[in-house]
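This report refers to the structure that appears directly beneath it.
Some chains omitted; the rest stay in position.
Per-chain numbering from 1; labels A, B and C assigned in written order.
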Amino acid sequence: MRYVEEFRDPTQARALLKAIGRSAEALGASRAAPIRIMEICGGHTHSIFRYGLDKLVHEGIEFIHGPGCPVCVLPRSRVDEAVTLAERPGVIFTTFGDAMRVPGTSRSLLQAKAQGADVRTVYSPLDALELARRHPDREVIFFGLGFETTTPSTALSVQQAAAEGLTNFCVFVNHITVPPPLKALLDDPHMLLDGFVGPGHVSMVIGTHPYDFIARDYGKPLVVAGFEPLDLLQSVLMVLEQIREGRAEIENQYARVVPEHGNPVSLAAIEAVYEPRPSFEWRGLGEIDASGLRMREAFRAFDAEARFQVGYGAPQGRAQVPDPEGCACGQVMTGRMKPTACPQFGRGCTPDTPLGALMVSSEGACAAYWTYGGARVAAE
Amino acid sequence: MNAATKPSRLRDTHVTLSHGGGGRAMRDLIEEVFTDVFRPEGDEDQARLTDAALATPGARLAFTTDSFVVTPLEFPGGDIGKLAVCGTVNDLAVGGARPLWLSAAFIIEEGTEIALLRRIVASMVREAEAAGVRIVTGDTKVVGRGSGDGVFITTSGVGVIPAGRDLGAAQIRDGDVALVNGVLGDHGATILAARGDLALSTPLESDCQSLTHLMEAVLAAAPGTHAARDATRGGLASTLNEMAEAAGVTVELDEAALPLRTEVKGLCEILGLDPLYLANEGTLVLFVPEAEAEAALAAMRATPAGRDATIVGRAGPRGSVPVTMRTAFGGQRIVDMLVGEQLPRIC
Amino acid sequence: MCLGIPGQIIAISDPARQMGLAEISGVRREVSLAPVADRPLHRLVGEWVLIHVGFAMAIIDEAEAAATLEALRELGEAQEALDQMAEGDRALAASPAPAEGAV
């Protein structure tokens, strides 16, 4: 078993699609009155489009693309702060490739690099750590992006740096947590969701219980799902079954990877290194209480914001930057608008000239619509 | 002059700015590293050439150029020299030209090891022989440290297109079959891993190879072939987009038919990349009328560069989206051009 | 979010830093085993793990995977059965009256 191809079998997919169709019919779902299922995670959005699942499922199922892309929810001000850090003399600024093209107010990291900043794409914070070891005369800053899946990797890297006594490594922390924005979404009176496909890799760290409030307090089903097409389809079917049976539970389709209580080492590392920020700014959503992490006092030496007095570490406070004009990212990200309904989609905003982050990241709903043709193939 | 017996005047082990200064140090570098190996005819800065095929009525001269920049300069399956010969030979061959002559211009960064230059030059000569072309003229420049990246090579190629041959993307017709001669993405994946900064190791090798003989075989077996192009930068996806746009047709790929090595797929999964956008350096895509598709396929498979040849898709009528793909599930998705360059991503 | 990919641990490369060599479809990379190092490191060799940004984030549970695939197989069979039933229904419904006479 290699845990990949087995979950991409087209024959099994056809069976699942049929079962979903039968379930949808049984629920009386139609294009006009669809069952709305939100996949929270951008990785799921990506899989849906890559395999064309949105057009293969019964027309009574509508996927709503949630706020689960850590790059897409990054406000312009945070990109500006990253650029400020990257442009400091002597700094090597390291980042996942995802963040390179996200537009800041005046420039992206890619453009800052072209204009002289030493910005390097890495695969892992461990690679940034290695750069710090190899360049003791330089300051190596890592752009710490991501939800609970990625947070342990920077926490463990910071612990490793501390253990080695590395003094030229620090992290620009932009880690965020999934439950707070979900709660914000569910509290929105305009929101009409019938169920959720839950983020598999976040859950592998935090387990399934952090979602309990969704079933308990809001009466919505949630199925934690893997990322292969069969995983996704099976999870959709499981959501439909719950609805049909009038249940609202947290189920785990991805049990081969997600333990009920998550990963204790990772959780301990997060707990040791980070603490919740009072609030954190999300693109299109504004400041959300306790939705982001910052370094604990004990690790403040590894905190780029504190070290260089930037962003939340600036003595004069952070500059808020409004979203670009005409950008509907906030509404798209909360599922209140389809990408194609954004007035900028395909006009002012394309992957070549993105206005919003949703068009940059290949996980962004707008980019997925554009690249994989949700919009353009249909228009044909 | 006899390279074998002539005493070397080149005592440096690394290139310095002196080697670009127009004086004796430069002359020694050029003679010992380049001209003693390439052996151009005559002393002049211009090659003087004749070829009977060029004088044939209806024949056309094909002329192309490419600069080669690659890190690292040597990689599994090739080096920048091999690349520089294959790339330009292939740009001639895919247009139906018989490659005749190459020029080679080197931009060398101060500090480059002279032994490395010698290996690169040897590799060029080897590959030129294999492809049946001669490197007839050249140039070297030296730039300061930090103003270059080891070695850049620009090759230009001249070839002859026999009378009556007119391959081109504009010739592609609705119904044409799209074929590739081998697996996709090996070069791009090899280079990504060979750079070392991602700390990935693979058993992959670049597909870097010249396609002259393969193209001759195809054109003999399937003379109605409409177009061919090597799927280099931007990969198969970008090449097909360009061709489809130039032809005013659509192309639908069949995901299940795409020839991809496990390791290329693995590397792409790790880094979040799409193998359709990975560069190839010895892989081309052909558009052939349906009636000749099997003949073209068989002809390719009979050559060393075409053993893994396969049909990957088909041209359709004009449409709003140039390239799409039928997924293994029966879904359809757009295969767009790449936006910028592919960057490793985590989400 | 959060690309993750299954790979197999094939060696422990740096016990002090809890680093191991993982193989993913023939591609190798050194990864941190810290998140799954709740057991002796050598016991991880041969295990399949879920890798994210250079960290082995979870050990993949083979039994759970098999169970999922088995459930899918059963679902497939069930759908086929339903299809055959549906086809039978359709065939009955579709049989035009005149044809009956031909039997």
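In this text, contacts are C-beta pairs under 8 Å (C-beta built on N, C-alpha and C of every residue); 3 or more make two chains touch, one makes a residue touch a chain.
Remember, predicted model here, so these are calculated numbers, not experimental data.
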Give me the full-complex composition, label by label, with copy numbers. A x2, B x2, C x2
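The working rule: only the chains that are shown with their structure count from here on.
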Using Cα averages as centroids, what's the distance between chain A and chain C in whole Å? 23
Compute the distance, rounded to whole Å, between the mean C-alpha positions of chain A and chain B. 38
Residue list for chain A, restricted to those that touch at least two other chains: 4, 42-43, 69-70, 96, 123, 127, 146, 150, 363
Can you pull out the residues of chain B that are in contact with at least two other chains? 198-200, 269-270, 272, 345-347
Which residues of chain A touch chain C in their complex? 1-4, 6-7, 11-12, 15-16, 18-19, 22, 41-43, 68-70, 96, 123-127, 146-147, 149-150, 152-153, 156, 160, 199-202, 204-205, 227, 230, 234, 237, 253, 255-259, 263-266, 269, 363
If we count contacts the way the header does, which residues on chain C are in touch with chain A in the complex? 1-6, 17, 25, 29, 32, 34-38, 48, 50, 52-55, 57-58, 60-62, 64-69, 71-73, 75-76, 78-80, 82-83
Of all residues in chain C, which touch chain B in the complex? 1-3, 5, 24-30, 51-53
